[in-house]
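Heads up, one of the protein chains got dropped from this complex, but the rest are sitting where they should.
Coming up: chain A.
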Amino acid sequence: MVRKCVLCDERRAVLRRPKTHQQVCKDCFFAAFEDEVHRTIIDNRLFKRGDRVAIGASGGKDSTVLAYIMKLLNDRHGYGLDLFLLSIDEGITGYRDDSLETVKRNEEQYGIPLKIVSYKELYGWTMDEIVREIGRKNNCTFCGVFRRQALDRGAAALRATKMVTGHNADDVAETVLLNILRGDIARLSRCAAISTGDDGALPRSKPFKYTYEKEIVMYAYFKKLDYFSTECIYSPNAYRGFAREYVKDLEAIRPQAILDIIRSAEEFRFSLTAKMPEQGTCERCGYISSQRWCKACVLLEGLNKGLPQLGVSKSRGSAKAPSASSRTPIFLA
């Protein structure tokens, strides 16, 4: 007997939704998926009419689906947004050059203008050069710190008023767990927020915060979206790998667990005595920073002076670096 979709009870069910384990047909899956993202955007009031929204696009599955669905929802519900694709060229041969091709195709497919910002032009270094300098260890620190700032710079160039990234529910849940594991209260208290920097010039938000990674993959697969799926050639984040596997195991037993982790993080109440870093600006480049110099400037200084370990290795106790905090920040790929 052919299984019918539990939602429309007409068409044949072709998949089981990872989030709910409902057997649904393709059309109902699309509708539910799109509707959930739409609800997230509406309920959290992520955008205002007339916003210029930069979509952080790497060419991977998350950002490709994000670009597609932002365009779709903007047209369908009349959000009145100006959308832009914003890509960062880290300068990783064999990885980023290929994925940028995907983004360029997306630009044409979806009709969203694309802006590419490269590390080389911003910092004078490509990731390939950085890795040659410092080796494979810790290079993700550079990449992550530089990318965040590069995205902001690119968005400024686009005169964007909002930025969206493709972080999905699994990513957020992993980050919550990682921050618990490393005792980072400041990040733990804000990593589950759907949007950050709301009072700044460029609020960033995650419309996929409640969207499961598996559903994104399914959506891209059934919609036949053009995306690039290769891991970065430089060291994959082993530590995040632990958390990732744990989250996937949890999901296998109880799909709701991912959302529960996010809910927990939203409801954590930290005692007022817990020390939180204060946000200021970097004395050198004016970027937001909790220290005297922002992390990117510290790292860059190290690179340019030929002391690449500056700001990377643990410097607590013997703080030689100008105000380098000893922790490695977490940034999602």
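The criterion applied here is as follows: a residue touches a chain if its C-beta (ideal position, glycine included) is under 8 Å from a C-beta of that chain, and two chains touch if they have at least 3 such contacts; residues count from 1.
In the analysis below, contacts and distances are computed from a predicted model.
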Omitted chain, identified by the protein name its UniProt record gives, among "HUS1 checkpoint protein", "Pseudouridine synthase/archaeosine transglycosylase", "Cytoplasmic tRNA 2-thiolation protein 2" or "Nicastrin": "Cytoplasmic tRNA 2-thiolation protein 2"
Option touching the unshown chain, where A:Arg3, A:Arg159 or A:Arg182 are the choices: A:Arg182
Those residues of chain A which, in the complete complex, touch the missing chain: 6-7, 17, 19-20, 22, 31-32, 35-36, 38-49, 77, 79, 176-177, 179-185, 188-190, 193-194, 209-210, 242, 246, 249-250, 253-254, 256-257, 259-272, 274
